[in-house]
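Left out: one protein chain. Kept in place: all the others.
Chains: A and B, in written order; residue numbering restarts at 1 for each.
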Amino acid sequence: MFPVKELKRSALTSLWFAFLTFPIMVVKVDPIERVVSWRWDNMFFIAFGSFVFSILAKVFIIQKERRASKKKQKTISEPLVQRIVREPRFLYPLALACFIFGISFPFLFSTYQTNIMTTALMYVVLGLGLNIVVGVAGLLDLGYVAFYAVGAYSYALLNYNFDMGFWTVLPIGGLLAALLGIILGFPVLRLRGDYLAIVTLGFGEIIRLVLENWNDFSQGPSGIANIPRPSFFGMDMTFAGGITYIYYIILVLVVLTIFVVNRLQNSRLGRAWLALREDEIACEAMGIDKTKTKLIAFSLGAFWAGFVGVIFAAKTTFVNPASFTFLESAIILSIVVLGGMGSIIGVVIGALILILLPEYLRALSEYRMLAFGAILVVMMVFKPGGIISNVRRNYKFKGLSVVEGKNNE
Amino acid sequence: MDYFIELLFAGLTRGSIYALIALGYTMVYGIIGLINFAHGEIYMIGAFTSFIVATVLSIYGFPLLAIVIIAAVAAAVWSSAYGFTVEKLAYRPLRKAPRLAPLISAIGMSIFLQNYVLLAQTSDFLPFPELIPEFAFMEPVAHIVGSSDMVILVTTAIVMIALTCLIKFTKIGKAMRATAQDKTMAVLVGVNVDRVISATFIIGSALAAIGGLLIASHIGQINFYIGFLAGIKAFTAAVLGGIGSIPGAVLGSLVLGLTESFATGYISSDYEDVFAFSLLVLILIFKPSGLLGKTETKKV
Partner (left out) sequence: MQSGLKKKLLVAAVSLGFAMAAPVAGMAADTIKLGVAGAQSGDLASYGLPTVKAAELVVAMYNAKGGINGKMIELLIEDDVCKPEVATNTATKLVTDGVHVVLGHICSGATKAALPIYKEAGVVVMSPSATNPDLTQSGDYPNFFRTIASDDAQAQTEVDFAINVIGAKKIAVIHDKGDYGKGLAEFAKKFIQESGKAEVVLFEGVTPGAVDYTAIVQKIKRKGADAVIFGGYHPEASKIVSMMKKKRLKITFISDDGVKDDTFIKVAGKNAEGVYASGPNDNSANPLSTAAIDAHKKEYNEDPGAFFENAYSAALALLNAIEKAGSTDMADIVKALQTETVATPVGNIHFDTRGDAVGVGFAMYVVKDGAYVEVK
């Protein structure tokens, strides 16, 4: 059943890993006491572990191939989730179920769970916002966190200096972020692909550094503390009540975002973004104003980030520049790509997985981030299009037997 | 004037450090168009391997020269092995995937490698043995340019020339250029693209390892997190110079190093990174493919 050749291969793989990990895993030196400890048992574990893993992987691949060859005759089927979304019969009950689950969440679970869920939902909105920029319009933005920071600091600073309330600042934060998006967007949007990526990364860092260094403006690295939570018609709330309240605010925002983004994607503007992503030159030839269309995508994405930023400041009641590092941008980007670029449900699922995973991986304690990194790689290798790859709406001509529409990215 | 020269050399050293890492970035990008975020981690692993080997050897009483050579070779070998493995596991299966998938895979790999070293070794900072001694003949100018600065500058120059020659004149270099230009066409003319890409990763990683050894020896300390910032800066430098171009990576690194150094010297180190990134933005606005990058004209 399992070919001997593969066994030999796995043995070679395990030898390779034993060699590869030798200096880091086996040798440990203490440069002060000048002693070397040789941890040979680690080498054994690595060799054994990689042997087992490579066999498992091989079995997995063989089975996948077998299944694929069986399936060959059939037409390419849409992913499960896509089918659900297409069928209103499933979609509406499912959406309703999700909504009821969302509403009742704080009553079903502990405050801690609600708090975590709030964080996850914040990232859902961030992911959806970035999805407009990266997934739909195809502009790789590695500095998305800058807009998030603008939102958070607008609430912190406006509250600190002018005593403005949460609800007043919520739209202001979003607008300020969008404005910044336009200001930054003008010079950089003519750059292509990865050049745009590094410039946005640079902008993200610049914003953070300014917040860090300009003490008179932002109180520098020590940050701003005691930011009030949102008030509910002037009532003061307990800690648990406050968390539940913010949870509902973000839940409403998630629903709103999904609605808006969904409408946008099928609008004239959304089509223009998709077209721009596929081919800029052809797009311009069709009479689409490239700069304007890109700028709108950029500033709309920024707007959502600013929104969530305000909520972030209200939730943690404390902001400092350390929360807005490049790693944060990378995580939001991972959400978009992992979930499936351009797909709303994909992004929602991606955010829930990526943000909840490290929390529930806490059981693994120090191996948590190791597992997180490994999972990112494995997910990408086995599902490069994301968990739910977006299928473009296509129209079939039913009269003739035509080949079904292809999956697009 | 003295101050100017001091800052000039400070900038050149810093630039050369970036260059040693940036070369690997630019090679990989040039060939498969991937921002290899794990490259900073490969540099870190190179530094760690040389740290372990050098310390073990010095405990067993080897002479300094032998330590330097063995540590450098070991670092290069193992870093290359890591680079090769990372490419095979995390990037090769994604070669036909959407453009951003390998990028996320690279970010995941970077997080994984960082934590792997953290767990297998330590979270503490460790003293890196001084592998570059203070040369007596450098003493008169040591306050401007020290021995380790000198070694770094010279190594970067040698590496750049050697790399340029490799790519210009050797068979593998030709194959690399062919692959970079058009993968499908390269396959048709008999280039083993897989092997060329592996070779690129191996060479890039070996360079990063040498960089790791020199830099760690220069700053005298090491920890699992050193790859992250160095990687981002080196990547910035590579883009500044025109990503995909070897001389571009070195030029970009030097420009970046000098900017940071002069900004610190004449203005304030509070904003050195702000100046560095602003410079990047400015240059890219006026030269969208970097200093030495080729301007792509896209045909319809």
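Definition applied: a residue touches a chain if its C-beta (ideal position, glycine included) is under 8 Å from a C-beta of that chain, and two chains touch if they have at least 3 such contacts.
Just so we're clear, the structure is a prediction, and the values are computed from it rather than from any experiment.
Undergrad: Touch as defined at the start, partner being the missing chain; which of A:N159, A:S323 or A:S343 qualifies?
TA: A:S323
Undergrad: Pick from B:I59, B:L118 or B:V193: which residue touches the chain that isn't shown?
TA: Looking across B:I59, B:L118 or B:V193, the contact with the absent chain belongs to B:L118.
Undergrad: From the list A:Y112, A:F186, A:F259 or A:F382, pick the residue that touches the absent chain.
TA: That would be A:Y112, which touches the missing chain.
Undergrad: Can you say which of B:T49, B:S79 or B:S148 touches the chain missing from this structure?
TA: Result: among the candidates, B:S148 touches the missing chain.
Undergrad: Extract the touching residues of chain B with respect to the undisplayed chain.
TA: Residues 3, 6-7, 9-11, 13-14, 17-18, 115, 118, 122-127, 142-144, 146, 148-149, 215, 218-221, 223, 225-226, 228-230, 233, 260-261, 264-265, 268-270, 272-273 of chain B touch the chain that is not shown.
Undergrad: What residues on chain A make contact with the chain left out of this view?
TA: So the residues of chain A touching the missing chain come out as 30-32, 80, 83-84, 90, 94, 97, 109-113, 115-116, 119, 212-213, 215, 220-223, 225-226, 238-239, 243, 312, 315-320, 322-323, 359-360, 362-363, 365-366, 368-369.
The definition used in the following text is that only the chains that are shown with their structure count from here on.
Undergrad: What is the distance in Å between the mean C-alpha positions of chain A and chain B?
TA: Each chain's C-alpha centroid was found; their separation is 28 Å.
Undergrad: Provide the residue numbers of chain A that touch chain B in the complex, in ascending order.
TA: 16, 19-25, 27-29, 31-32, 34-36, 42, 134, 140, 187-188, 190-192, 194-195, 197-199, 201-203, 205-206, 209-210, 213, 280-282, 285, 326, 330, 333-334, 337-338, 341, 366-367, 369-370, 372-377, 380-381, 384-386, 409
Undergrad: Once bound in the complex, which stretches of chain B touch chain A?
TA: Residues of chain B touching chain A: 29, 33, 35, 45, 48-49, 51-53, 55-56, 59, 74, 78, 81-82, 85, 89-90, 93-94, 97-98, 100-105, 107-117, 119-122, 126-127, 129, 232, 235-236, 239, 243, 270-271, 273-274, 277-278, 280-281, 284-285, 288-290, 296, 298, 300.
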